[in-house]
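Only a single protein chain was left out; the remaining protein chains are all shown in position.
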Amino acid sequence: MTFVDDESQARVGVGARRTLLLSLLVASVGCPAPASTTATTLSPPDPGPVRDSGGSAAGGLGPPQLEEVAILTDAPLVPPPITRRVPAKVKVEIEVIEAELPISDGVSYSFWTFGGKVPGKFIRVRQGDTVELKLLNHPSSKMPHNIDLHAVTGPGGGAASTFTAPGHGSQFTFQALNQGLYVYHCATAPVGMHVANGMYGLILVEPPEGLPKVDREFYVMQGDFYTVGKYREKGHQPFDMQKAIEENATYVLFNGAEGSLLDNNALKAAVGERVRLFVGNGGPNLVSSFHVIGEVFDHVWTEGGTHVQENVQTTLVPAGGSAIVDFKLEVPGTYILVDHSIFRAFNKGAVGMIKVSGAERKDVYSGKEVDSVYLADKAASDAGAIQRASSALGAGTLTREQQVEAGRALFAGTCSACHGGEGKGLPGVFPPLAGSDFLNADPSRAIGVLLNGLSGKVSVNGGAYDSVMPPMSQLNDDEIANLLTFVVNSWGNSGGQISSAQVKERRSGTPRPAGAAR
Amino acid sequence: MIALSVAALLALAPTLPDDSLYLVEDRYEDQTGRALQLVSFRGEPVLLAMFYARCPQACPLLISEVKRVLAALPPAERDIVKVVLVTLDPVRDTPAFLRQTMTSRSLAPGRWTLLRSNPEATRTLAALLGVRYRAGAGGAIDHSSQIALLDRVGRTVAVRGDLSAPLESFVAAVVDAARRPASPTGP
Partner (left out) sequence: MLAFLLIIALAASPEMVTIGPGPAVAKNGGPVDVDVGRFLLDVDLVSRTDFAAFVGDHPLWRRDRARALFVDERYLADWASARAPGEDVDPAAPVTLVSWFAARAYCSAQGKRLPTSAEWELAAAASTTKKDARADPSFVAAILDWYGRPPAPLRANHRTQANLWGVRDLHGVVWEWVEDFNFALVKDGRSGDGGALFCGAGASAADPADYAGFMRLAFRSSLEARFALPVLGFRCAKDVLP
């Protein structure tokens, strides 16, 4: 008898009946109740003299004396400070969910998430705690995933132990030996793509005595994103591997979406309070120059480590790294969070806000607020008019009036910063659009001005200008048509209508800027 | 042959648990050329691993690891545990070659059995045990090394995958499996 050539097949024996356990791995997508981020007493931190924490050698603080389930939060919330002073076994359960979510207004992206949002759930434990981490990969996932926590002492940081197929779960346990603020991320191949899709978050390992008390704590995490379409190009945007390899980010964002920390989503605090930010940077590529416009960080736990630097304007947050910053608020108003690698703030979305309420402190600061400059488009955009125009265009019933309305809504955020809300410009610097002879001589020429920008000498209404208008490459054909139709029908201009077909034709004759994808 | 195996199955199936490896009906032959099925090992705890005889490094290590486990057992338990090694290279690992390997690695025939089957059944067993393997360069087979502990009815009750990890918990599992009564469905 030859076994090797025998093509016998595994057959299944007569089976006993078996019940189906369907629900086991179909874990719910629910989030734990958000925790309060406010501590009651106000006592400024005293970082004390520089000391040696002892590193991981000092980390084991004895066996766990109790067991608890970790409170996990979505950004910008942070779980409450740990008040217990004994080691515990802390159970952490995170579900990986692949989800299509907005990355900007009218733009969606397929994010891969730890817990349904980007960044992933904030985990807070105490040095010496034993963490039992369970990773569930939702059955609707397409990809296997795992988790590598930089707080873990052990090969791979947990990645190998948690490599999990869709609809499955895995678990491993580690002791948090080192204190500090650590990034965690997915480390499944291709690692870059998993990280670029949003698979990162923060785990805070508090020192045994806890962190100095503050009034508010927030979770802010930066990430860079690479889409096939350009910045703010509408619709679903797939991941662009080539741009990622070239580190040519389309978006640089706080907390996973443009506007996640703006206006109604702004962080809120009051004069007299001390605010702490747990800042992370998921990357995948870019190092952040993290800065808050109008504030100085009183303390920075540089790179999320143990030693405190004081009086810092901008702190570097490496990709795959973190920083803890705090500052006391003296003056009310709006403070702007930026990546001070500044084009990212203005042209890729890296802005956020802290709105501070309270009484004026003219002795400290007397000036006007800054937020209109940075955020006018968000604040003033009339999404309704834009929406009406785009559905009318689709239905083939778009009128000049609808275009004008939609254009007006866009103008406020797109052009007014330079040309002024009434199109009057600024003599010698920004030419007027109101009654502009340059514009009215050939309105369709303005299509090219918006698509390609304008630089060099121009004369408008007798005034000479020799400056630069950047290309408005974030605008699509409809938006340009609506904007220009609004402009030519306003402020005494000669009227008319620009169609998106005209813009399209002009654009097709215009080479796309390098890096603007396909 | 087929009739026989169905009869054997009917006799055994009611008492084998649903997740018993002994439900696999593939045919194997041992180093003496004797035909058998995995269920032939029913009744005693078994240390089961996959290897191939020409393996230069990983498999000698695996074999010495099994010996280390056996050496760590109390004599009473060591006496009842059987070791079964199944080749990942069924074409070249003929019974004669397996017999030679038994001698060269000093594997006592009473305790150790070396098996081969056909390529398809080999893939089945690897899939059941979670052994990953593929053809490597120059006739080598790259594979993961692990030792599975089967209880008396063929259920995998422990796996030693990380050969650098401490031995104690796996040895304890073997002792436990050896001490449990030979009841048909286990605990």
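Per-chain numbering from 1; labels A and B assigned in written order.
In this section, a contact is a pair of C-beta atoms (placed from the backbone, for glycine too) under 8 Å apart; a residue touches a chain by one contact, two chains touch by 3 or more.
Quick caveat, the model's predicted, so the values are computed rather than measured.
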Chains in view that touch the one left out, judged over the entire complex: A, B
Selected residue (touches chain absent from view) among A:Met143, A:Ala270, A:Val296 or A:Met472: A:Met143
Identified contact with the non-displayed chain, of B:Gly33, B:Pro74, B:Pro109 or B:Gly130: B:Gly130
Of A:Ala58, A:Val86, A:Ala160 or A:Ala270, the one touching the omitted chain in the full complex: A:Ala160
Where the missing chain touches chain A, by residue: 9-15, 17-18, 20-22, 24-25, 98-100, 110, 139-144, 146, 148, 155-156, 159-161, 163-168, 187-193, 197, 228, 238-239, 241-242, 245, 518
Positions on chain B where the hidden chain makes contact: 18-21, 23-24, 123-124, 126-128, 130-137, 142-144, 161-162
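The criterion applied here is as follows: only the chains that are shown with their structure count from here on.
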Length of the line joining the C-alpha centres of chain A and chain B, rounded to whole Å: 52
